[in-house]
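As you look at this complex, bear in mind that one protein chain is not there, while each of the others sits in place.
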Amino acid sequence: MLDTASWTPFVHRRIVVWGDTDSAAIVYTGRFLDFMLEAIEALLRERVGADWYRMNVDENIGTPFVNVRLDFKRPVTPREPLDIRVLVARVGRSSVTFAVQGDGAESSLLKFTGSATLVFVTARDVTGAGPRDIPDAYRRVLEMEAAGATALQG
Amino acid sequence: MLDTASWTPFVHRRIVVWGDTDSAAIVYTGRFLDFMLEAIEALLRERVGADWYRMNVDENIGTPFVNVRLDFKRPVTPREPLDIRVLVARVGRSSVTFAVQGDGAESSLLKFTGSATLVFVTARDVTGAGPRDIPDAYRRVLEMEAAGATALQG
Amino acid sequence: MLDTASWTPFVHRRIVVWGDTDSAAIVYTGRFLDFMLEAIEALLRERVGADWYRMNVDENIGTPFVNVRLDFKRPVTPREPLDIRVLVARVGRSSVTFAVQGDGAESSLLKFTGSATLVFVTARDVTGAGPRDIPDAYRRVLEMEAAGATALQG
Partner (left out) sequence: MLDTASWTPFVHRRIVVWGDTDSAAIVYTGRFLDFMLEAIEALLRERVGADWYRMNVDENIGTPFVNVRLDFKRPVTPREPLDIRVLVARVGRSSVTFAVQGDGAESSLLKFTGSATLVFVTARDVTGAGPRDIPDAYRRVLEMEAAGATALQG
């Protein structure tokens, strides 16, 4: 039986660097998709024991995204890091949807929210093949994350 | 009077380069937001006679994005450029929404669609101030683009 | 016999976009390596009929860089495009060295210079194998470019 009692949401701390900013002296819009993807990969690495490189190269598993969305709430600058919380919002047969929220690490102010959905495929078929079932080892952890997220948002 | 009879949708051709790709031998997901933003800025430059740098630095006008969304339809590789069509979907009092579609320049295959909404603000107030009205000179051209888009999709 | 009489140096025009800039309202230092690599790949595509993606994926040829260098002469902004000239400075048995110069497309002011050396390898061996001879078809064009560059700087 899965234990969600001790579960805590995954938070990825991201230092905001000079190179992330643009001439408006705030983080360039285009960087936020990188931030979201980095945070999702960090969850996969730390909670699922997987990363996209090993999945692709060693396990022949690809996970192309089918959809991403970002809503910007407040400007972000290098004055404080971002704490990017990643929840598993939904686990389908082949797809996983993540819900992301970025807060100022010191101010606790909400900076952005986002969502992203990926689909498991056979990697060598990434340019054409259809989806495949999520491997059981990944599914178990992803579903525990999803159960935690459901309890959190109760 | 604005002439929409000769209007054609704006298309930004983007060469896909090696550095855009990832280890799955397709374009990295994070690059598509850059593609969309580059294409929107190209429309502003060529149709509206503005670019974000001059707007910010010379005119004190900022246009932070409040929302972006991307739907990925087919993998993209450097085998062909992208033709990224940008339509002005909606012009509000302070906000503009763009609808973007990326096709393979040779294959004509649909690769991705996206939308993005920005808000006009006073640039020095970008970290806090509210929206401002779209300047008339910009509004006129943006509304002509929007009229063309409506006719196209009519 | 190769005709260098009609040879002209390859110049890659690069629009400078908002996302290239940082909070100092100039192009972020880190972007210049991308600019140089894009320009080198553009020369390969247009003069040699090759691009890194097809070389890797279709021909099993990798060209990892062993060295890059950049000297920054003047700040770059989106106020004008860059004209990036790429010369083939040296063709060895396995290696090619490029010499790059970026000028303001309108001002003609020198903005940066750079050099970069790559080595031909068998792509699947990129993580360990030694260099391989430059394929003849590539060598012929690269040597003509190098002859042109020598005549130019003669």
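In order of appearance the chains are A, B and C, and numbering begins at 1 in each one.
Note that contacts are C-beta pairs under 8 Å (C-beta built on N, C-alpha and C of every residue); 3 or more make two chains touch, one makes a residue touch a chain.
Worth saying up front: this structure is predicted, and the values here are computed from it rather than measured.
K.L.:
Which one touches the absent chain: A:25, A:91 or A:134?
P.N.:
Final answer for the missing-chain contact: A:25.
K.L.:
If you put the missing chain back, which residues of subunit B would it touch?
P.N.:
Per the touch rule, subunit B residues meeting the hidden chain are 18-19, 21-23, 25, 28-30.
K.L.:
Could I get the residues of subunit C that touch the absent chain, sorted low to high?
P.N.:
Interface with the chain not displayed, on the subunit C side: 23-26, 29-30, 32-34, 37, 52-53, 56-57, 62, 64-72, 75, 77, 123, 126-127.
K.L.:
For review purposes, identify every residue of subunit A that touches the missing chain, sorted by number.
P.N.:
15, 17-19, 21, 25, 34, 37-38, 41-42, 51-54, 57, 77-79
Note that only the chains that are shown with their structure count from here on.
K.L.:
Quick check on subunit A against subunit C: do more than half of the interface residue numbers occur in both copies, making it same, or fewer, making it different?
P.N.:
Result for this pair: same.
K.L.:
Any idea how many Å lie between the Cα centroids of subunit A and subunit B?
P.N.:
Those two chain centres are 25 Å apart.
K.L.:
Would you mind pulling out the distance in Å between where the CA atoms of subunit B average out and where those of subunit C do?
P.N.:
Going by mean C-alpha positions, subunit B sits 29 Å from subunit C.
K.L.:
Give the residues of subunit C that touch two or more other chains, as numbers and ranges in rising order.
P.N.:
Where subunit C meets two or more other chains at a single residue, that happens at 18-19, 21, 25.
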